[in-house]
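Below is one structure; the comments refer to it alone.
Shown here: the complex without one of its protein chains, the others still in place.
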Amino acid sequence: MTKVAIVGASGYTGGELIRLLENHARVEISAITSRKYADTPIYKVHPNIRNGLVFKDLKPDSLDADVVFTATPHGASMKIVPEILETGAKVIDLSGDYRFKDIAVYEKWYEIKHDSPLKAIYGLPEIYREEIKKANLIANPGCFPTGAILANLPLSKEKLVERIIIDSKTGISGGGVTLSSAFHYPNCSDNVSPYNVTRHRHMPEIQQELGMYSNVKVSFTPHLVPVIRGILTTSHSFPEDNSVSSEDLIKIYKKQYKNEIFVKILENGEIPQLNSVRGSNFAHIGCFEIDENGRLVIISAIDNLVKGASGQAIHNMNLISKFKEDEGLNSYGLHP
Amino acid sequence: MTKVAIVGASGYTGGELIRLLENHARVEISAITSRKYADTPIYKVHPNIRNGLVFKDLKPDSLDADVVFTATPHGASMKIVPEILETGAKVIDLSGDYRFKDIAVYEKWYEIKHDSPLKAIYGLPEIYREEIKKANLIANPGCFPTGAILANLPLSKEKLVERIIIDSKTGISGGGVTLSSAFHYPNCSDNVSPYNVTRHRHMPEIQQELGMYSNVKVSFTPHLVPVIRGILTTSHSFPEDNSVSSEDLIKIYKKQYKNEIFVKILENGEIPQLNSVRGSNFAHIGCFEIDENGRLVIISAIDNLVKGASGQAIHNMNLISKFKEDEGLNSYGLHP
Amino acid sequence: MTKVAIVGASGYTGGELIRLLENHARVEISAITSRKYADTPIYKVHPNIRNGLVFKDLKPDSLDADVVFTATPHGASMKIVPEILETGAKVIDLSGDYRFKDIAVYEKWYEIKHDSPLKAIYGLPEIYREEIKKANLIANPGCFPTGAILANLPLSKEKLVERIIIDSKTGISGGGVTLSSAFHYPNCSDNVSPYNVTRHRHMPEIQQELGMYSNVKVSFTPHLVPVIRGILTTSHSFPEDNSVSSEDLIKIYKKQYKNEIFVKILENGEIPQLNSVRGSNFAHIGCFEIDENGRLVIISAIDNLVKGASGQAIHNMNLISKFKEDEGLNSYGLHP
Partner (left out) sequence: MTKVAIVGASGYTGGELIRLLENHARVEISAITSRKYADTPIYKVHPNIRNGLVFKDLKPDSLDADVVFTATPHGASMKIVPEILETGAKVIDLSGDYRFKDIAVYEKWYEIKHDSPLKAIYGLPEIYREEIKKANLIANPGCFPTGAILANLPLSKEKLVERIIIDSKTGISGGGVTLSSAFHYPNCSDNVSPYNVTRHRHMPEIQQELGMYSNVKVSFTPHLVPVIRGILTTSHSFPEDNSVSSEDLIKIYKKQYKNEIFVKILENGEIPQLNSVRGSNFAHIGCFEIDENGRLVIISAIDNLVKGASGQAIHNMNLISKFKEDEGLNSYGLHP
């Protein structure tokens, strides 16, 4: 059995890692850590999980694990990841600290000085599978970027568009467990609330990855919607070659993702919805309609806590551990 | 007292007309009609309203009213409006039947042959106030068009942009009382569901009005969100003159709407949200941010059943009846 | 015009007072106070309200008002109410500080020493109308007690039952604006959460009022449900005289409330629902069914922020000011 530890396990992504790992045949959880909840039984924080685990306040060098998930906030991961790597463990970091190829971009958007730059692989298996298999440090992608990059990767690779407008709708769990007026039930129920309309820090992450293949410029706006989990991404763009049809695009997308277990290209006419992926690691991509003005719409749906965070992290663990790629991740979503 | 009748009063817009008219000092409701609920007391259909009214199955020529609201479906209004007009009543029609200047556009998008074309005024007071005052037949705007046109009118008037991408999020009440799998609670709660992604019939209505002032091309995509009431419209565009600033735009918008009671241009930094307009006739417009790629975002929020339907219809009635414009409509929204 | 001031106006009940008073023809708001939001324009706290008001940090003795609403927390009201009364203003207090006839009960359940006991009238107009008209200090009832007392008052008056089990379901706004993990959207959406199951401080308040007429013993359990506003109270009891029928009970209830504007006794077969009273000052009471085991069920529905707080406070103001009882309060609820 592979031993795994989860640092910062009291948040939503921590809870989700534990929930999913419970159904993984090849690992055992050696430690779940939390400073705030040290010595607290897990069910007091994650009332769905009743497996006897107890949070511990452990130092990075005493984790005793083959793989460590750092579900710590931006800025906190960089303080502990180097030390964990020194123990010989592989690290899958769920924060933004190691996602950027250019540290200056990170420091600009996160407004934090990076004090331990390290070589990390961006953990989107659909792009970096082979590099991930050999990596010691994986920067697990952000939730919006996961949905947005998968929805637009072939457009950029095929150099079909110059600009992409990404209008995303996210469930409130994307904001984490930290209390905020914006996440107070009476304020966000029955509401839609755009935020960081032109300045969300996931924008440069999307731009970094889609910009690898073409000069495409990405614009991004997120909205809070009264949903617990899920990100629905609506991508608007104008293919320059107006002979490109929906059918052509479906072919291109099916080809791009033909070996991908977790990416489902929906048939012509089927539109992705959040309630088809709730709780699962699947990304649904579809629509591909082009309107009278030549605007193309591509839509993706993911669960922000699974494919957009903890599920993808386990996918990365499976890759670096040479497990079956979908081990522990092959459940379908809850519907309804 | 002005006598008003409501034809097709059993739907959501009918109920909302009655709710709002109850607080209107200058009118009395002479009849509420419904074939399906003939002789049923109102509270059995609209359980919030307990004013003793009873639905009647009345012919168009026996309504005995100065102003008649036809809250009837597309295709049904055209069958009765001519006859009602003959009684001398003025008509405010909430369907799509009289909204199009070009009948061919209507027939293409609604897939109905129009058998009684009549001169009607498009009932958006912010554009057609003077014409409305003299009209006998008013075509009350669609819900999406109300939010989208108000958010983009100055952009078109000032010829600032060539294309506008309108990404709208609507509450489920926009679909009316008719049962549908798409509106079944377990299917739409905790979900976001794009629909008629490139083919919604409100698109040509938006195009008609915004296209009056420039060659702007409108692209439109609606999404169902788990909200009862409200339309949040996110408008993405690329101003050609990249010296235009957010401050310039706020000035232009404030000037355009300076005499408008129901349009509130929010201050720089304030973002419209649905829960600020719930139950009210106000439209909030704001954001005006421009991102690094020159993309401008303008956001509007309305209550689809009030400003997007029944409230606007009463505003139109106030105009044709020479009442105070905000008579019966000056309540603020419910928050939370 | 009567001058009114609202102390502690930044919370939900404060916002609701302002929203409702905007439609009141006989008053003007002379001040809204908040220490935290001193000099902040109202829309930054209550984004629905755009009337130019600004929060002020005023001392109790400088409010310049005929009627003062103290929408302050338990324990805070008692610090300021005596001083406000000295200015000659009448006070309607929305906290629990003056609701108890027996200070010892207050101190036991609120775990606060009461340092300024004063004679106050319990502001439930359906019981204390005449006393309210002559009062200087009114203790506005709690939200759960409003729904529970109205639903059970005739049972106690007629000495029909010995015990009442009150199972209430409340919207999350009942918890106010203070952030809490229990009100964090991902934790309370799609959830039902019982709390203070046998120890809620509204229990002794209900007991106090229902216990005035008989020896009835009240048991009370509240539940948080994913609703913004509203309290649905299900009252279970066993009439001792098993010849009492549903029809008898409807008659008794109709008689009790026959002159009450805001209490609607529903017809046999109609069941109260929250979405019939949303945003309104009406209380709906109905059901009156008796099962095979002799259990009687009575159900009431109110909006916790209106009839359960701010609307009822305005009703009380109307009484002490000799206004029409329903001035500013006669709007029907939002449905849907």
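So that you can tell them apart, the chains are marked A, B and C in the order they are listed, and the count of residues begins at 1 in each.
Here is the rule we use: a residue touches a chain if its C-beta (ideal position, glycine included) is under 8 Å from a C-beta of that chain, and two chains touch if they have at least 3 such contacts.
Just so it is clear, the model here is predicted, and its values are computed rather than measured.
Student: Looking at the full complex, which residue from C:G15, C:P125 or C:G230 touches the chain that isn't shown here?
Tutor: Considering all chains, including the one not shown, the answer is C:G230.
Student: Pick from B:G8, B:G96, B:P226 or B:G308: which residue touches the chain that isn't shown?
Tutor: B:P226
Student: Considering the complete complex, identify which of A:S10, A:N140, A:S168 or A:Q273 is in touch with the unshown chain.
Tutor: Among A:S10, A:N140, A:S168 or A:Q273, only A:Q273 touches the chain that is not shown.
Student: From the listed residues C:K59, C:K113 or C:R163, report the one that touches the chain absent from this view.
Tutor: C:R163
Student: Would you write out the residues of chain A that touch the absent chain, in ascending order?
Tutor: 12, 15, 19, 22-23, 43, 46-51, 173, 189-190, 228-229, 264, 270, 273, 275-280, 282, 330-336
Student: Which residue numbers on chain B touch the omitted chain?
Tutor: Spelled out for chain B, the touching residues are 12, 171-173, 177, 179-181, 183-186, 188-190, 226, 228-229.
Student: Extract the touching residues of chain C with respect to the undisplayed chain.
Tutor: 163, 165, 167, 169, 171, 186-187, 189-195, 197-199, 203, 217-219, 221, 223, 225-230, 232, 234, 236, 238, 271-275, 278, 287, 289-293, 295, 297, 299, 301, 336
To be clear about the criterion, only the chains that are shown with their structure count from here on.
Student: Of all chains present, which has the mean Cα position farthest from that of chain C?
Tutor: A
Student: Fit chain A to chain C on CA atoms, both being copies of the same sequence, and give the resulting rotation angle in degrees, nearest 5.
Tutor: The C-alpha superposition of chain A onto chain C needs 180 degrees.
Student: Measuring centre to centre with CA averages, how many angstrom lie between chain A and chain B?
Tutor: Once rounded, the distance between the two centres reads 38 Å.
Student: List the centre-to-centre spacing of chain B and chain C in whole Å, with centres computed as mean CA coordinates.
Tutor: Computed value for the inter-centroid distance: 35 Å.
Student: For chain A, write out the residues touching at least two other chains, lowest number first.
Tutor: Touching at least two other chains: 171, 186, 189-190, 226, 228-229.
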